Every structure is written in C-alpha cells, then in structure tokens.
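Apart from one protein chain that is not included, each protein chain of the complex appears where it belongs.
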Amino acid sequence: MPATSYEAVMSAEPDTPGRLLDVRDLHVEFRTRDGVARAVNGVNYTVDAGETLAVLGESGSGKSVTAQAVMGILDMPPGRITGGEILFRGQDLLTMREDERRKIRGAGMAMIFQDALSSLNPVLSVGDQLGEMFVVHQGLSRKDAKARAVELMDRVRIPAAKERVGQYPHQFSGGMRQRIMIAMALSLEPDLIIADEPTTALDVTVQAQVMDLLAELQRELDMGLILITHDLGVVADVADKIAVMYAGRIVETAPVHDIYSAPAHPYTKGLLESIPRLDQKGQELYAIKGLPPNLMHIPPGCAFNPRCPMAQDVCRTDVPPLYEVNEQRGSACHFWEAAIHG
Amino acid sequence: MPEPRQNPHFDDPAHSAVAATGAGGAADLAMAEGETLEKAPGGPDGSGPADKPRSLWSDAWRDLRRNPVFIVSALVILFLIVISLWPSLIASGNPQSCDLAKAQQGSQPGHPFGFNGQGCDVYTRTVYGARASVTVGVCATVGVALLGSVLGGLAGFFGGASDAVLSRLTDVFFGIPVVLGGLVLLSVITSSTVWPVVGFMVLLGWPQISRIARGSVITAKQNDYVQAARALGASSSRMLLRHIAPNAVAPVIVVATIALGTYISLEATLSFLGVGLKPPTVSWGIDISSASPYIRNAPHMLLWPAGALAITVLAFIMLGDAVRDALDPKLR
Partner (left out) sequence: MGRYVIRRLLQMVPVFFGATLLIFLMVNVMGDPIAGLCGERQCDPATAAQLRKEFGLDKPVWQQYATYMGNVFTGDFGTAFNGQEVTELMGEAFPVTIRLTLVAIFFEIVIGIALGVVTGLRRGRPVDSGVLLLTLVVISVPTFVTGLLLQLLLGYKWDIIDPSVSTDARLDELIVPGLVLASVSLAYVTRLTRTSIAENSRADYVRTAKAKGLPRGRVIRKHLLRNSLIPVVTFIGTDIGALMGGAIVTERIFNIHGVGYQLYQGILRQNTQTVVGFVSVLVIVFLVANLLVDLLYAVLDPRIRYA
C-alpha cells in the first residue's frame, strides 16, 4: 500500500534496511519557447543512512535538477517529471499529495544551497528564518523558536549567537552565512541532506571549515548526504561513493577510491586529468575538448561521443547502458574495459 | 550607507513626476519592469548553452516579428502616420467647413460620426486630428530623447560635479507635476502652432530619459570590456561612442516609444484644460474638451475623438511594451 501521508513515510521501514533514498530511472525535462530541454534522462542512485554520495558533473549535467526533483522544489512549469520514481524510506514521493510531501521537506530531508547570500531572505533576520522551521513544523511559539535558533547557531559554531540572532544575512560573512544555511537544514534533524555545491561560493580557507562542519554533523546525526559538486578535491575527503553525471545521465558510479585510482569512463578520466597536480608542473593542463551538449539536441548514441578520445562508430549510434564493472561499480561506456586499463 | 540614487529601485516610476500627473508615466514603467536589460536569464541547471551567440538586436527582431501585439500596433501606427501626412486619403471633407444648423446632429449618410457643436463633420475632424497628435508625439519624443540621452549620458560617463548638478536638476524638474507646469507655462501662450506644446514637453520630459541614460551608461561603464578598453588607452569619445552608447540605446528606445504614447495623451489633457493646442488647429483634445459640456445629450461628439485618441496612445504603448519584452531577455 503506498504511503500517502507524512507520518506514514516517516515511520515506514524500507525494504533494504538503512536505505533512505532510491531514485529510479528519473526523467525531467524543461519546456521552453525554443524547445524541450531534456535535463535528466534516466538517473538511478541510492543513499543509505550515514552514507555520503557525491554527484559530480559540469553545469548542465542535470545534477542539481535531479536534487531539486528529489526535494520537490522544481519549478513546474517549465520543469516536468516525465518518468521514474523517487523512493524516500521506500515510499514514492512522486505519487504523494503536495501538502503531505511538503511536511517531509525540512523534517525528512533538507537542502543546502550554493549561494547563501541569495538563498537567505534579505529582509528577515536569521533568527526569524531559523526559527520559522520550528514555528511551521512543530508549532513552537516565536519566543521558543528564537531560543532554538540561538541553540542552532551555537551548534554550527557561530560566535556570539545570542547577540547575532537578530541580525540580517548581509551582516554575516560568507562562511558564517553558509553555517546558517547548514543550521537551517539541520534544524529538524532530517534523515537526508542534499548539499548543492555548498562551498563553491566560499574562500578556499573557509571551504574546508564548512565542509568539515558538515561532515562532522552528518556523522553525529547519522544522516545520508548527497553532495553535489564539480570539485573533485572536496569529494575525495568526505564521500563514500561517487556518481558522475553527463547530459542528464549517470555515466559512472563507484566507491570513491576506485574512481581515483582507475576511472572506468573516459569522461571521468578527463575530469581527473584536468585537476592541476604538483608533479605535472610545467606541463600543459589537460582539458576535455569541446563543450557540454545542448540539452535540446543531445547527440545520438553516447552523449559524450563528440568529445571522447576513444569514440568509435558504435558510440555514435548506440546509447551505452550502465555496464556492471563489479558489484559496486558501473560505467556507461561501450569500452569501459579499455578505459579502466588505459 | 549607500546613496539611494544608486539603488535600482530609484529609477522606477516612483520618482517620476510624469507618472504622477496620470498623463504620462508609462516610460518609467518600462524601466521599472525591465531595469536590468543586460542581465542574462538565470535558467535552470539544465538550460544548456546556446547554439550560437546572437546579438541582442537580431534576437529582439526575431521575437518581434512573431509577436502579434507588435504587428497589430505597428500596423495601427503606420496607418496613423499615413493619415496624418495625407488625411484627404480617407476623408474628403474640410475639417473647418461647418454648418451650425447641423450642430450636435447624430450619424447620417455621408457623415457616419455625426456633427459636433459647431456643426462640423466629426469624422473629418477625427481623421484630421491625427496630424496634431502624431506631430506633437513624435517631435516631443525626439527632442526629449536627444536632450535627455546626451545630458544623462555625459553626466553618467564623466561623473563628478557635472553629474551631481544634473542629478539635483532632474530632482527639481521631477518636483514639478507636469500638468501643473503645463498650465502655468502654456496658459499665456497664444500661438496656435504645436511648437510651444512640444517645447514644454521637452523642457519637462528630458529628466526622465536622462536618468535612464545615466543609469545605463554607468552600468555599461563598469563592464569589464569597457574597463579593458580604458586600460588600453582608448579615448573618452571613442569609448562613449563605440562601447558605451550601444549599450545604453536599448533602454532609451524602449522608454521613448512608450513615452511617445503618453505625450500624445498629455497633449490631449493640456488641450482639454484649454492650454494645449488652440483652434484652428484640429486636435482630439480640443474636440473632446468642447464636446464635454454636451456629453449628456450628444455623447457621439466626444466618443469618436476620444476613441481615436485612446487607440493611438494604446498603439504606441503596446509597441513600446512589445519592444521592451523583446529587448529584455530576463522576462522570457
């Protein structure tokens, strides 16, 4: 029987113990005046409690759109989910009523956005914005909610929380603002956190602090974490497994260390080779040639074929399925064996 | 604390004395709605790169040709221009030949709109009235656009004292409600040509355009490629003409198009108050004004010129609206 209410979902026991999220064959498209952009074309991934999944890809690869579909905050229209399932604790979110699904947002799963300055409401104090979670979801009074907001700010280690709770987002530094975003996401201790490029907008020195804080809180609360990023450096330290996306598809998925030692897809390989390394000082930095595909005209066959150094005729005609490399790994390349050894 | 004038909201209709009078604020409205013409659309993650770069203008033109609002309003305007140049094409009578015996009579064969208070044919006068409206609208707009964009552009480009003086001066002009200023200035003028009215509109209208030109020049000036041109030692005049002016032109054109409609409306309002155009000039405003005391018994004398006026103003405002939508990628 499908779960139709928030309570049912939150008390449901998934078939696989500990499995929080199971995205199955998700398709999302955007209908614009110039045509249909197919942003997500059959994405599958899972996240378990306490696990960190890093979703990697260039902008336009569909990684954020997938996340927004999971959260249920896609703008529809122009966006449209044309197929697939999003199972949260074993229950399909896509068949739920909007008002029930709404309660899951914030309480069951929460999201951290890239640009904390624009993602926080400029005309409300941070205390109001944090406290709002408790007012809406738990029916707390404004006063109690404010006290909880101060607690949260302490928890994400914002100094002088009591004094600063009444201040506005623009009065905080970039790192502090992102801590507020994290505090907001954690406020109701959700099972799953989706962090969409949480450190991209920050200074390098602050990036590590914010990332460490996030990882620490995740461990403490045994949450599942989806970390969306295009920064391979961040991923290596915190992620358990990686899903690489290209043109709305997952092209490679693997435990984090396998991917670094032996990528099984030429696109992943290209991404890794374009990281500057000290031992290659003086050499020209590798760059994947060409541009990401136009989502209104995704090339036939493997979407990566126009940019791929290994492309053969079959790549231009047949879409590669996600081949099983081993039990934990998959690669959507016709020639993954060559890629993994080459 | 930031200078409020640099706030984007400050260039919205709020600060237009023209909007204020209820007769001609559409121009500022255009800016309020499209104040960031240069901002690219913030598409979703999956919006993907464009096929190939297209210029703002060719893109806008492609958009306009597909927009029925643009086509209809452009056709109406074309028609208006033709009949204001050659009214006899569709009206054979003489607007000044009147027969008092037929005063206030309604529609009859050969005189579809009936007769006005002096017994003149309302149809002929309505057709001939287009000329005054179109002339005032076009001349005032050209004058305002030239004066406003030159003053505003220079002030925005050079900044400093000249900018401060101009900004205060625009404040002064915005402090005077337009219809009031028109009453005061035009009440003593006896000339029956359109020029005093045009001159007045330029005098009170330029600050509106100058503010927009100033704003867009300042924005354009901060663009990286303009900074680069400066670093490469480009001369001031070259930078203004080649790099900055083209960027500032789009918002000025949009505002000017909408303003044209509102100037026509303003002319009619002033004529209605008795200080705009004067007989023997044939003007919708004058005819509406002289028909208004008899509105109860002979509404046709008022409705035809009023309808023509409304359609004309509407056509220009819709044209400006369509142009703005086409030039503002953000609204797509």
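In this document, chain identifiers A and B correspond to the written order of the chains, with residue numbering beginning at 1 in each.
Operating definition for what follows: contacts are C-beta pairs under 8 Å (C-beta built on N, C-alpha and C of every residue); 3 or more make two chains touch, one makes a residue touch a chain.
Everything numeric here is computed off the predicted structure, so don't read it as measured data.
K.L.:
For the chain left out of this view, which of B:180, B:228 or B:241 touches it?
P.N.:
Looking across B:180, B:228 or B:241, the contact with the absent chain belongs to B:180.
K.L.:
Using the touch definition up top, pick the residue from A:106, A:175 or A:248 that touches the left-out chain.
P.N.:
A:106
K.L.:
Just to verify: which one of A:41, A:91 or A:119 makes contact with the chain not shown?
P.N.:
A:119
K.L.:
Please identify which residue in B:63, B:163 or B:321 touches the non-displayed chain.
P.N.:
Of the candidates B:63, B:163 or B:321, B:321 is in touch with the missing chain.
K.L.:
For review purposes, identify every residue of subunit B that touches the missing chain, sorted by number.
P.N.:
1-2, 4, 7, 9, 12-17, 19-23, 25-26, 29, 32-33, 42, 168-169, 171-173, 175-177, 179-181, 183-185, 187-189, 261, 265, 268-269, 272-273, 288, 292, 295-296, 299, 302, 306, 309-310, 313-314, 317-318, 321, 330
K.L.:
What residues on subunit A make contact with the chain left out of this view?
P.N.:
Within subunit A, the residues that touch the unshown chain are 71-73, 75, 99, 102-107, 110-111, 113, 115, 118-125, 132-133, 136-137, 168, 170-171, 181, 184.
Simple rule for what comes next: only the chains that are shown with their structure count from here on.
K.L.:
Please report how many Å separate the Cα centroid of subunit A from that of subunit B, as a whole number.
P.N.:
Result: the chain centres lie 50 Å from each other.
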